[in-house]
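Presenting subunit A:
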Amino acid sequence: MSTVVDIRNLGVEFATDAGRVTAVDGMNLTVAPGEILAIVGESGSGKSVTAKTILGLLPDTALTSGAVLLSNREGQDTHDVVQLTGERLREVRGRDVAMVFQEPSTALNPVYTVGWQIAEGIRAHGRIGRRQAKNMAVDILRRVGIPDPEKRVDYYPHQFSGGQKQRVVIAMALVLNPGLIVADEPTTALDVTVQAEILDLLRRCRDEFGTAIVLITHNMGVVADLADRVVVMYQSKLVEQADVETLFSSPREEYTRTLLGSVPRLGNGADRGPAPAPHSELGTPVVEARDLQIEYPGRLGVPAFRAVQGVTFTVAPGEVLGLVGESGSGKTTIGRAIAGLTPVTGGSLSVLGHEMLGIRESDFRPVRSEIGFVFQDPATSFNPRLTIAECVAEPLVVHGRAKDAGAARSRVDELLEAVHLPKAFGSRFPHELSGGQRQRASLARALALEPTLLIADEPTSALDVSVQARVLELFRELQQQFGFAALFISHDLAVVDMLADRIAVLLKGQLIEVGAGADVLGAPRHPYTRRLLASLPVPDPVEQRARRAELHRLRSTE
Partner candidate 1 sequence: MPRPVGRIARCDPPAAFRQKELDVTTVPPGDPVSGPSPVSTAPAPKKRTQGIGLGQYIVIRAILIVPTVFILVTLVFFLMRVVGDPISAGVGDRLTAEQLQERLAEAGYDRPIYVQYLEYLGQVFTGNFGRTLTDNREITDVLLQYGSATLELVLYSLIVAFAIGIPLGLVAAYRKDRAPDALLRILAILAYATPVFFAGLLLKLVFSVWLGILPLGGRADTRVALALGRIDNPTGIYLIDAIRLGSPVAIGDVLEHAVLPSLALGLLTAGVFLRLVRTNVISTLSNDYVSAARSRGVSEFRLVTKHAYKPALIPIITVMGLQIALLLGGAVLTETTFGWRGLGFQLAQYLASRDFVAVQGIVALLAVIVALTNFAVDVIAALIDPRVRY
Partner candidate 2 sequence: MTSSFSRRRRVLVATAGISAAALVLAGCASDDGESTDPLAEGGSLIVGTTDTITSLDPAGSYDAGSFAVQNQVFPFLYNSPYGSPDVEPDIAESGEFTSPTEFEITLKEGLQFANGNELTASDVKFSFDRVLSIADPNGPSSLLANVVGVEAPDDQTVVFTLKSPNDQTFEQVLSSPAGPIVDEEVFSADALTDPETIVDGNAFAGQYVITDYTANEIIRYEPNESYGGTLPAPENDGVTAQYFADETSMQLAVQEGEIDVATRSLSPTAIADLKEDDNVVVHEGPGGEIRYIVFNFNTQPFGATTAEADEAKALAVRQAVANLIDRDALAEDVYNGTYTPLYSYVPEGLTGANEALQGLYGDGQGGPDAENAAQVLADAGVQTPVTLDLQFSPDHYGASSGDEYALIKEQLEESGLFTVNLESTLWDVYSSERRNDSYPSYQLGWFPDYSDADNYLTPFFLDGGFLGNHYSDPEVNQLLAEQLSEEDPAARAEILGEIQNLVAEDLSTVPLLQGAQVAVSGVDVEGVTLDASFKFRYAPLSTN
């Protein structure tokens, strides 16, 4: 059989503020009908641009060269999307190729019902009555697994959960039964448990609808789970192309090997050396939470939102506690409460011997020198108007260890060195550093006063995998060097597994399981933990197939 899409020598350039930027260079690839092709790569590798080119969705500022030959499902009709414009391009979109977007909450128009939005796509391709279009919408919603579609076809996007929204987006893509779906990071915005369901749905798309899928992702686990064939992109170019088993088992290119090697894997935590002693033997806990409750006050008649309800745990000196949970589980709230950013509303939380319930800021301020905090987003955690050196010196200045940033410079240099940043970076501004470099600087700042407790709130979730691996490595190194206790917050079990001595699992504000890393990950007691573990795709197609079966078993038993 022929191909659904045949990309030949594709080049894309953009006009940006910095001038001309090449996004895709000399790209060649084909997708066969019913095939799932994954394009992987880190940010800026050009994978998303490639995907958008297939639909002719690039903005005016892009200049495209080469050809993207798109065939319809039956394979009789082929168009070069690059050459198409206006009405002809519009006809192809949705009929021959459709797209699934990364963020379902932005890909759905908030002010129209999902039924209307699905019907828009249908009615754009031929004279189809309103009623008939709606029937088609109900039908497709049912097929992507939306319960009670007759009623929910008239719902607005915000009335669906995140996973259901993504199902709706997929339904929209499927409704005209195109031969190809381009899925741009379709699960990145979702929690792992939901991600597994969406991946199943995409697999069904192929199996039931016979649709080919171009899957754009950075997540090697997702690739291993779903793809038939993989294309690796790096710096606008295609570096390697292979079927999925081959790629994971014997990657040819150095870059692919690095990429695969950077992916954190479950079970790697075991090599951290001897299992830590029970924490009670390590002295007075640095953090001790007993029946901790945290509420966010409601605005104007809204009942208060209880983010954390009755959580009890401790962090011993020198210990790394990993706090894991999906979005909304309250893990970030706990971290913020320990740092005194969010007030505690009930129970007890003792931080370095200070009871946080009802504490006054002025009483807590001196204690802050003992606490370091690393924020999730390195882009926003630095004052853009201060240099890196000034930012890192800030704790020293505030706590009177140095008169001003200049006086602290030698100490700042030491710190930068400790986080493997060149001294010269101190005089740069935050935006002149890459994400990984900024996160290192963030670590340097957090460690400036040699704190006894470090709180790291998803410190690597905004970073590419290879960068993430290096930052995590650094974190571990520093922890061993300085011996601080740490609360490491993450949604990624594999990441936590790499660092944490003990792991605590949160579900909807409640602590459902806590224990040594190996115990929690190796022999989870709580069904949620088990499902969480099983949902996490591993970067190994063979193993992942087995895990998928395990997940299905778990789901069916629940």
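We adopt the following convention: a residue touches a chain if its C-beta (ideal position, glycine included) is under 8 Å from a C-beta of that chain, and two chains touch if they have at least 3 such contacts; residues count from 1.
Selection rule, in plain terms: all candidates are chains of the complex that A comes from, given by their letters.
Quick caveat: nothing in here was measured; it's all calculated off a predicted structure.
The candidate from 1 or 2 that touches subunit A somewhere in this complex is 1. On subunit A, the positions that touch candidate 1 within their shared complex are 14, 16-17, 21, 23, 41-49, 55, 57, 59, 61-62, 90-95, 98-99, 101-103, 105-113, 117, 120-121, 124-125, 156, 158-159, 162, 169, 172-173, 176, 184-185, 188-189, 191, 218, 236, 299-303, 305, 327-328, 376-377, 458, 461-464, 491.
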